[in-house]
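A protein chain is absent from this complex, but the other protein chains hold their places.
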Amino acid sequence: MRNNDELSRIVRNVTCVLAVPVTVFGLYIILHGHLTPGGGFAGGAVMATFIALFLVSFRKEIIKKDMWTKLFPVSEILALLAFISLALLGISAAFFHNFLANSGLLFGMPVPFGVNPGYLGTGGIAPLMNLAVGLEVFSGLSLILFIMTYSKPDGDKND
Amino acid sequence: MISMPFVAVIVLISIALFTIVFKRNLIKIVMAVHVMGSAVNLFLISLGYREGGVAPIFTNAPRLGMVLPTPQALTLTSIVINIAIVALMLSFAISVYAHYGTLDTKKIRLRG
Partner (left out) sequence: MKKEVEVLTLAVLFILLLATTISIHPFGKPCKTEMDDYFILNGQNQTGCNNIVTSVVFDYRGMDTLGEATILFVAVTGVFMVFWRDKNEK
């Protein structure tokens, strides 16, 4: 698909201005997944919509080829491996055992029962798994967008 | 006796099924598959509703009667699976268009 043109100056400037708020909003949804609605999947999808806006409003030659052949696949693979290794760390009791909840370590504050304003230090391994899944969804959806923009499909008319 | 969310699910499924069977454009067929997946997501969420319930989140909750949380967890998985299905179908549609030059299913035939 031809993407050699770029949109007008207003659209390009607003895209550059919108880079920080959209990313911060997506990271907020990912990080507070154990207190408010959201979590890893919704936050990763919000961060991937910024990549879609970026691909539409700029020229195709601005992005180097190394970014979508080396950077994004590596980050996706590392995020999936981190998710699996977090599940394997509590193998002494069960496969997905929450070994950080109600202990004294990183995310291990006990939660008082009932309605309370959310405390960020609770949750066990759920915030760490939210981060891993959020990074994986963001890398995967951005990779799909990059491939569909930069490659010609494999059809050659041989019939 | 007649529950409106379930009737809406049935109407969406039948519209999508009619489009898959009777329409000839490939993009319309892909969109109808996505509409049918979204109708199943709506059915899953409306199965777990309790009367007078709030969202199952304890942060600043209005009261303690909550809806069932398990169908909402299954719907999260189903949304991601629908994304994967539609992405692969659209890439195949791009490949078919590059090979045959048309998106009409009556003009595309298997050779050999």
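Which chain is which? They are A and B, in the order written, and residues in each are numbered from 1.
As a working rule, contacts are C-beta pairs under 8 Å (C-beta built on N, C-alpha and C of every residue); 3 or more make two chains touch, one makes a residue touch a chain.
As the structure is a computational prediction, the values presented were derived from the model and not from experiment.
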item	value
Interface partners of the hidden chain - shown chains only, full complex considered	A, B
Residues from chain B at the interface with the omitted partner, ascending	1-7, 10, 13-14, 17-18, 21-22, 46-51, 56-59, 66, 68-70, 72-74, 76-77, 80-81, 83-85, 87-88, 91-92, 94-95
Absent-chain interface as seen on chain A, which is shown	33-37, 39, 76, 80, 83-84, 87, 95-96, 98, 101-102, 107-111, 113, 116, 118, 122-126, 129-130, 133, 136-137, 140, 143-144, 147-148, 150-154
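We take it that only the chains that are shown with their structure count from here on.
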item	value
Interchain centroid distance [CA atoms averaged], chain A/chain B, Å	23
List of chain B residues in touch with chain A within their complex	55, 57-61, 64, 76, 79-80, 83, 87, 90-91, 94-101, 111
In the complex, chain A residues that touch chain B	35-37, 39, 41, 114-118, 137, 141, 144, 148, 152-157, 159
